[in-house]
Structure formats: C-alpha cells, structure tokens
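All protein chains of the complex are present and in place, except for one that has been dropped.
Labels run A and B following the written order; every chain starts at residue 1.
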Amino acid sequence: MMEKMIFGRYVPADSVIHRMDPRSKLLIVLLFVCVVFLANNAITYGALVVYTLLMLAMSKVPMRFVFGGLKLVFILIIFTFLMHIFLTREGPVIFELGWFKVYEEGLRQGIFISLRFFLLILITSILTLTTAPIAITDGLESLLGPLKKLKFPVHELALMMSIALRFIPTLMEETDKIMKAQSARGVEFSSGPVKDRVMAIIPLLIPLFVSSFKRAEELATAMEARGYRGGDGRTRYRKLVWSGIDTLMLLLLLALTILLIIFRT
Amino acid sequence: MDISLKNVEYRYQVNTPFERLAIQDVSIDIPSGTFLALIGHTGSGKSTVLQHLNALLKPTAGEVVIGERTITSEKKQKDLKAVRQKVAIVFQFPEHQLFEETVEKDICFGPMNFGVNEEEAKRRAHEAIKQVGLDESILQKSPFDLSGGQMRRVAIAGVLAMQPNVIVLDEPTAGLDPRGRKEIMDMFYQLHKERNLSTILVTHSMEDASRYADKIAIMHKGQVYKVGTPLEIFSDPEQLIEMGLDVPEVVKFQQKLEKTFGHKFAKTCLTIEEISQEMPRFLKRGEA
C-alpha cells in the first residue's frame, strides 16, 4: 500500500508541467483551492474538471499511476458521498426503497462535494508529482519573499526545509541500521506483544536522536566553515524561470474564475 | 556451531520498480571455530551476506543453515531470537547503538533480552568491560560521556556479554587510530583462540585478513569469487589487483622485488618476518 501512495512523491519526467516554474504551480494550486468553492452547478464543476484533467494530461504522469495511488482517497470520497446521500433530506425524493429515501439535494451535494474534494487532491498531487521537493521550497521562498520585510524568517525556513529534504534518505538509512543492530541484540520490532513492541522504540529512538544532534552540530560547523552567515547578501544558484506557459496556465485559471463567477447560480 | 550458506540469493525490494539483486549463488561453509575474513569492495555484497548469518535477512532463494536451524525464503520464521543469541554481530560503528543511561545497563541490555537474569547480566558486564580493556569504574558512567574509542569498546562489550558461539565483525576498527585498531583486533583474535569462538570478519584491511584469518572469502559483484587460505588467496596477487582489491604490503613488496630482480621467492610470504628470512637467499640469486 505504502509503495503505491503518491502523496508527496515526485515522478521525474520531461513534460510541460514539469518544466513549469514552481511559483506558477504553487499559485495555481492556491487560486484553485479558492476557486473550487465558487462552483455550484454542472457547468462550473465541469469547467474545473476540464482544467484539472488538462493539467494532468499535460503532465505525462501515467493516469493509472495517479488513480492507483489515490485509492485510499477514493474510499474517503465514497464515504463522503454516502454521508450526503443518507443525511441530506431536502428537495424531492428521487429514489425510494422501503424506509430508505434518496433526496435530489442529497445526490446533488454528494456528487459536488465529493468532486470538489477529488479535484483538490488531484491538483495538489499534480503539483507534487511534477515538482521536485527542492523546487517547491525554492518557489515558496520566492513567493514568500515580500514577508522578509516584516522580519519573517523566509530564508531560514526555506533552508530548513531543504536540509530536511536532503537528510530524509540519510536518516532512513540510519534508522534501518540501528534497527538491525538492536535486532541483533535481541529486540523484536515486528513480532511479540504490543507492549514489548512499543518499548522496542526506545533503543531505536535514542540512538537516532543522539546521532541526529551530532549530525546537526557537524553540519552547522561545515556550513560556517564555508562562510554561511545567514541569508543577508547571499546570492542564489538555483534560478526560477518564468516562461510563457506559466503565464498561459495562470491566465487560463483566471479566465476560468471569471467564468465561474458568471455561471454560478 | 556450524553455519553454511547454500546458493543464497537476496533481492532488495522484491516486486517493486526498485528491485535490486544484491547477492547471487553464494555458498560458504563456516565450520565451528573458523576465523573467516570476508573481503571485497563496498557494494560487493559483503554486508548482505553478513546479515544472513543471524537471520536479519531471509534469503530470497537458497538456504542458510545456522546450527540446527535452516532458514529459507518460504518458511515463516519464528523465534529468531534463539539464532541471534548464538550468532552476534558487531556492526560498523557499533557505538551508534548505545542508548542506556549507564554503560552497565547498556551492556546488560542484550543478555537480558535473551532471558538472562539481571544478576548474571551484571556479572557478565563486569567481565566484558575488562575484556575490552576498560576499567570497571566506567560501568556507572553514561555512555555518552565517553570518548569515541571508549564508546566503541563499550558497544563491543555489549555484544560479548551475550556470550555468542559465533561473532560477526563488520569492520570493527573503522576510524580508530593504529593503536586502537591493533588492540581491538588482538582482543578478538585472543577470544577466538581461547574460546574457539567462530569469527567472521568483514574488512577492507588485507593486513588483518592475512594476519588473523584461517580462511578468506572474496566477494565480487554479489558473488563469491574465491575462497581459500590466506596463502592460497595472496599467492596470486595479480588477480586481486585486477579486481581493484588491495593485497598486503608484504605481498606487494615481494611482487615488486620479484619484478625487479627477475626471479621468484621460494614461497609467498605473508609476514614481514617470513620475507626477511627468505631475503638472504633471494638476494644471493641476484648476485649469482
């Protein structure tokens, strides 16, 4: 199950969407999250679906991979749908079986709300699937740039994120190593009573903490030795490039927004 | 306790796009009381083999026989603890596994997991700490207040206190200074001799392999390339060098001499004493 999860996974490929500026993708997701709430009828929802599927198609990420990866989400969506079917009692009854009645409003809301939920998940998945985590960090840092004037530590936050990303595989490896070392000393992580398994976490966590602190200290020393003294006066090696497609996709979403405002009921 | 690997294969992350063959068709016999050195490049499969020796990994094909137990890919394994008590592993940088408040508690941790009572575990802790060359007063200290070299010894003591029949060492001296390296290796060798403890040493040091081991297995690209006595292995140094592996300094030196003088020594020498003894005879032939 975990291997198929697509949340937060980046799938490298060469597509228009992959090449887009992370800032435009972040802006699109942000705007989309607001716009989705404007939709309230078939036309408006239809327009959103078209836009999202267009993005997905352009991203060249295999459909099967995306929908396979969202299985867990589908269960949640179906649950949401059923909740509305069962609990909303407005409008005319359109289906009846004994005591069980489905109202038109229930069906409508069930469909729309599930769809809204689904679209939100899909659009954020497209973002993470097509954008390397470090690019998302760069995009965020750039977008939040103006907040620096308000003394908000944008640079530090972005650096923290990028270092965290850099060290995830290292820490995973380390966890595996320590688990094995403690297993060799008789700890059982995957069998035995629940209480023992919970206790088994301690000989894993303490060494992990100790080594992480050591890493952090050494990393700080190494950064200082290479002249790191905070964000002021730093230049940037990674450059974000805003191109035509970024403007186009954003404009398309803006047009869609206007469309939504006109056609919503 | 005898250990034997029969046509062992191991694949990481089977049935995912990340599937990777780590070792293939590995067969090694390790009879009780052997000192085996496992050598090869990083990535040659040494560590994967090592983790099969006490069932931390289960082969994806073939079988591993550890004493009375047979471990194969099919069987769901129960009670691996019994195996792990008998075959202990000192991992690379074992000081990373320390976690208790005191050195004593940490050393007792392994034995007590295997059902040894506290009193006996403490007795073993006192014995083990002396074995690794530290003072008993250190037992009440926090392991995190010790120097790197001391932490290494404490971690090793924690493994010795489990009183295994077989001990597997994964580069136990990595990062130590020359004195520390020699002391640790001499200690393991002494244990091996005194208690007839089977010892499996994974190492990059050809010096250690030739000095301590009675059998050497070379791993190359996930397979066993050759198994033999140090003499058998190092009498064909060209082969090793071709594989990008090192040979002991003595062997290298002998090779250079033979090349320069154009004639051979009577035998392959593995120690500096041996080659010195052979030297007068070798040099005389040059004069003749």
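In this text, a residue touches a chain if its C-beta (ideal position, glycine included) is under 8 Å from a C-beta of that chain, and two chains touch if they have at least 3 such contacts.
One rule holds for everything that comes next: contacts and distances are computed from a predicted model.
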item: Listed names "Chemotaxis protein CheW", "Na+/H+ antiporter subunit C", "Energy-coupling factor ABC transporter ATP-binding protein" or "Protein ImuB", matching UniProt entry of the absent chain; value: "Energy-coupling factor ABC transporter ATP-binding protein"
item: Touch partners, limited to displayed chains, of the chain removed from view; value: A, B
item: Touching residue (missing chain; options B:Arg11, B:Arg69, B:Lys141 or B:His204); value: B:His204
item: Touch with the omitted chain, as defined above, among B:Met1, B:Ala82, B:Leu176 or B:Val227; value: B:Leu176
item: Residue in contact with the excluded chain [from B:Phe114, B:Tyr189, B:Tyr225 or B:Phe253]; value: B:Phe253
item: For chain B, residues in touch with the removed chain; value: 41-43, 147-149, 174-180, 182, 204, 244, 246, 249-250, 252-253, 256-257, 260-261, 272-273, 275-276, 279-280, 283, 286-287
item: Residue numbers in chain A that touch the chain omitted from display; value: 133-134, 162-163, 165-166, 169-170, 173, 214-215, 218-219, 221-229, 233-239
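Simple rule for what comes next: only the chains that are shown with their structure count from here on.
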item: Between chain A and chain B, centroid-to-centroid distance (C-alpha), Å; value: 45
item: Residue numbers on chain B that touch chain A, as the complex places them; value: 16, 51, 54, 56, 81, 84-85, 88-89, 91, 94, 96-99, 109-110, 113-114, 144, 158-159, 162
item: Parts of chain A lying in touch with chain B, wherever the complex brings them together; value: 3, 174, 177-178, 180-188, 202-203, 206-207, 210-211
